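Right, one structure below, let's go through it.
Missing here is one protein chain; the remaining ones are kept as they sit in the complex.
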Amino acid sequence: MTLDQLMDIPGALAAFTYSDKGDLTDHRVREGTEITPQVLDLLAHSCVANMAVATLEARGWENVTGQKGFEPLQGFSMVGLEWSAVVNGRCGVIVKNRDVNYETAFEAIHACAAA
Amino acid sequence: MHIVKQLMAIPGVIAAGEFAYRGDRFSFEGALTAEFARMASILCRSNTMSVNMQSEIFDSFAENCGCRPVQGWIVRGSHATVCNIGNYFAFIENRPELLNDVMTIMRAKIGDLGDDLLMNLYAKIGGDVKEALY
Partner (left out) sequence: MSLKKLLVMDGVVAVCRFQDDGSVMDSAGMLPPDLIERLAKFSQWYRRMVSGNMDLLSLFSQMRGWSPSQGWIVHGAQVTVCSHGNLVCMVQNGQGSLHDIMTLLAEISHE
């Protein structure tokens, strides 16, 4: 799935890809929002951090409790008051909460990362 | 109906509960032991602190960015997912539409969280929000 296709998911305000270290590699932003490439770059870096911490948590949890099913991680989402950021290891999308479909968003970024 | 009970009534919800700001007090229902629930509350606190910090930073670069105040977060695993709104968490199976349903219920029942999330989290269980962590 391309970034332009990511922008078609319900409520999408921005879509972006980033490197392993969190540097922004490509992005799309809907007109009229206050999202800038600078903010997306910060967000991408926080995505890398959040995915790493979530991996620590998933791996640690599975090891200590024996409960499986978390790894390999599919993604992370930060839920704000009006927007949510849905990300995985490579792609992310910012969506409006009133229109959001989390499952569609996670599937879409998975398809984007696989491309 | 209390939110935890409401969530536990949904097929596919493995466990649900609430945690205190300091991660040291919690309540839960479902397929967790008390020890696992304690661990879960420490994980939840850690992620909640992180996303709150991040949203403050984003906000200083783009006011009205729509992420403040932070409401919660989701960790999407391969077959199971953990979602958090405020000081409530839920462990769920990755069944179709379940994540959307759980998030909708949690956001509706808990309502919008205000700016001082820490005050909200701590005050519910009781305690001095100005008290140093250690």
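A and B label the chains in the order they appear, each numbered from 1.
By definition in this document, a residue touches a chain if its C-beta (ideal position, glycine included) is under 8 Å from a C-beta of that chain, and two chains touch if they have at least 3 such contacts.
Everything numeric here is computed off the predicted structure, so don't read it as measured data.
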| item | value |
| --- | --- |
| Per the touch definition above, residue among B:3, B:20, B:39 or B:85 touching the missing chain | B:39 |
| Positions on chain B contacted by the hidden chain, ascending | 23, 39, 42-43, 45-47, 49-50, 52-53, 56, 60, 130-134 |
| Touching residues on chain A - with respect to the absent chain | 53, 56-57, 59-61, 63-64 |
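The rule is short, and it goes like this: only the chains that are shown with their structure count from here on.
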| item | value |
| --- | --- |
| Intercentroid distance (Cα basis), chain B paired with chain A, Å | 18 |
| Chain A-facing residues of chain B, complex | 36, 39, 43, 46-47, 50-51, 54-55, 57-58, 61-80, 82, 85, 93, 96-97, 99-100, 103, 107, 112-113 |
| Chain B contact footprint on chain A (complex, rising order) | 34-36, 38-39, 42-43, 46, 49-50, 53-54, 57-58, 61, 64-65, 67-83, 85-86, 96-97, 101-103, 106 |
